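Rather than the whole complex, this shows some of its chains in their spots.
Letters A, B, C and D name the chains as they come in the text, with residue numbers starting at 1 for each one.
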């Protein structure tokens, strides 16, 4: 139920659309086409780079678009698949979720060949792309409603050596932070598919607010080159990417490190992302702009740590995440 | 058609709702209430401070909320009216325009007592508030879809001395830029009402992207204190606001300094707001994420100047503004 | 811009559509047709009966539909125009406002022959129907979002004799309450058009919640017959309508008798409509169903009076009317 | 995929949020929180009380909110879990179905830990709450589009003794009617989960039209106390709830007792809920307000019985239920 006209054995650069049939009220026979780029320089490591799983996370889409159009095929070792905007309909709709079926692509794995467009897209990635690679890199960011200090994410593995390998890859990217997730999660993500297959899985959160800034794009572009170098994809002919500063390794110790709004308000963060906060410190203020009688209310840090994430839009509603605090990671 | 229970002669601080009847499918007898704060310290200058004329411009709403709740009435000279979120329904809807009638409050002046809610709100401001003051300050920012280098705005007046007075007030705010507008405009704005009445009119653009950041809020808060000091509203008892760096005075020389997208794309700005760009320099790139065959396309500066504004969301559509360039102002 | 094929001089019963051209995305040449019924029994009083000015106020629409189909033309004296569902598109859309243009018909008088459909409808009533009658009866009810103790409404007239005449007509209807409005209002209502023309104007509020109940329909049907009898429209041949109990005359003394929600909550009224409440008594409770920490909050009567109106839906939002209290009327 | 921080062994009263992660275009990391209350007075019967499975059924939500905030923990025997608004997002949206995924919570059991928010909520109830209790009480009402004479509902069980036990519990509630359902139904309801587990299952329909009235709330509150007393949850210290009149036991004999509209019309019920109607009697009238040529059309009772349910909104469309007739129950 998906078609991708790439010759996986051919050397050099190819570009083709992943085609998926869709059918909507506005287009009975819609042929959904998602750009895919492929670079091959002989045998070697095999890596899949994905951006735009959530449509409104644009930093990685820009960085992968630049890489797909700018990478010199002659310096590539092994094979690299680049999909800058995997959930393209969502990206074009300025939305996190697919406008075609409301699906959250990141929660539809391993997919279903007989299901919705989003499920069929997940199925294609699971069955046609993941088996062709050794490493999967899924670049996220905060999207419209969150903002992150740029960081890479890995899940802690049961095998410590494997965690070490994931961590080394994550740190090679050179983001200021590397986050190690320990939490349980339902078996619905690309990460589950990749990790269960014994492959390397790396994610990121790069900025947010449905924006791109010169800084985050630069970091993402440099980080991708550093990561590709680390994975053995770039021959010596390639100009060296800038060495990054060491990335601090943190985790989010528990659910109480996630702070949620109780009511509609403007949330004003008082600290920059990445700043260290002490338990009890004021992280920001809620402004109840519809109420005469409610002065701004401070939000205190429940634990010491560093500010990993804040709201991506000033106006927040009940249950929205307004801040996430991370702490240094100890195994 | 509007009710505001404030005693304009009473000294000290008052807080009251401006009440406007509204009637929607979801609320037959809706009593729309907009918080208004009033400070009076005897006779003296009289100023109206407005935020949130466009609902998704949140920086000024936070700064005015802080001022309304934090200003010590004992240091105030004259009278100050503060309306942090004038278009409150829009602010709560994360929207530029009023969700009640689709109205653009900033294009509905002088208003109409028999019209839509937005027109009746404009009418109230025109007929009940503007006549009570000498100065009107209307704080805008880029909203969801634009981002500005923080700046104050004035319209060039036919009387040079009056332009000077406006400029002095604008510069007292201490934003990095002061923009002088020369363009004609239809007679539909609050500015028209105020300027025609011979009063001082000052506007601003502070950030954007439907966000607030610690820096922009700090600038807006400090700028408001500096402006109030300049206008003679703060007695010596008040701790001095930080002196700001001089504000560069610019204008946008003509329509060709506004750059618009021709197609749906991700626009990646390559320059920071406020940077100087030379004619022909690359300001950013359009990334056509839905097209295999279109490499990133550079956008060149049509004229030298400094980058005043860029897009507030990464994904742009045809006709959206992606950049505005300003040039130094010469009379 | 409106067509109504009725021969105003012909005796007996006629039924015709008021036709108004409309143009929407779904119907380029839409011929909006609103049923109108006309009874004539020689010279005599002339009355216009209107229901459904707001689409979701169904009690009067049912009562007028019954009257239009059940009234024996042989007992009619003078002429009676009946429009059961004046804002028919809204009635069919379960909405207060017109789905064609968002217009609130009750705020669009005297209308505009070149304007929106709602404005053209108001214009037709003003210029084609009101001039043909001596009395106008505009039957409202609470609609989806309010509930009223059945009552008739009149505006206090500057001429006391005229107020008396209005009051006599209102009381003939036989609703439990007669409400006399003293408030100012913008010159946008049918009432303004009729009263300025020196004619008798009568309105009502009959139930609400977008419902009809056997009791309210019975009251409306009986009330209409009593009113027509009072106005001299029914000959002796007509069976006498039941005599109603005397109607209590009240007014709403001021804005503080209208109570509005401050927040989203379930509002539970503790008193039946029409009950007498003392100042400070608990009228109802707000239940904050989304909050663990907020026990039900009582709403106290700000003044003594009787409960005229409560919310028509249990879930209320900020600014919604949850209760109106009336007090006995003294000139 | 759900978190509820309650210590099931602790005596007394606890209040905690059931937390479910959600992800929407408007809130990437939304932490959906649903209030849960827990009372424990030693070993004893264990009961789960649920309101708001359909969001627009507000009577039970108010009654359970009052119980959760007003019940004295010292009189409780055994343990009681109270969830006043299980489908809280729907309740806040004035909707029957979840605004997050369109799910009908009452048709999503036993749920799915990897599914939509509604499916995960059903899964949590099935796997975390039902196993902790002996009795489940799921309080419904007519919602926006139906109105019921207050009643309790049980399904006839294959084991007569079990039906007797269910019936005894149902009748202890003291609603005017007790309805016994015999119809087959797909295996998708909470009832199926509970009954298959051999536990007591009781439902209700209490009023409707998205309203609460003093009478229905009083009945629900008293009924809950009577039911808790019946189930052995209230010690002698508790003041006795009023004894209810005996509840009439009825069933709906077959599909022809459900009456549906054929066309858009105003449906005017002519009988009060609970009235006895004879076969052929006029239950109400359809008013075709858009048609000159269609007089009101009577709806005749197809069978004798009592009027259990009518439409909750006056305007009905094709296929809407306008009346349900019940008959005395005979085994």
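The rule is simple: a contact is a pair of C-beta atoms (placed from the backbone, for glycine too) under 8 Å apart; a residue touches a chain by one contact, two chains touch by 3 or more.
Values in this document were obtained by computation on a predicted structure and should not be read as measured data.
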| item | value |
| --- | --- |
| 4 chains shown - copies of the sequence in the complete complex | 6 |
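Criterion: only the chains that are shown with their structure count from here on.
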| item | value |
| --- | --- |
| Topological distance between chain B and chain D, in contact steps | 2 |
| Of A-D and C-D, pair with higher C-beta contact tally | C-D |
| Whole-Å gap separating chain C and chain D, where each centre is the average of the chain's CA atoms | 35 |
| Numbers and ranges of chain C residues touching at least 2 other chains | 56, 290-291, 312, 318 |
| Residues of chain A defined as touching chain D within the complex | 54, 56, 95-97, 102, 104, 107, 142-146, 186-188, 255, 258, 260, 312, 317-321 |
| Sites on chain C touched by chain D in the complex | 15-17, 33, 35, 52, 56, 58, 61-62, 65-66, 69, 84-85, 88, 91-92, 94, 147, 209-214, 217, 264, 266, 268-272, 285, 287, 289-293, 295-296, 312-315 |
| Complex interface listing, chain D residues touching chain A | 1, 3, 19, 22-33, 101, 113-114 |
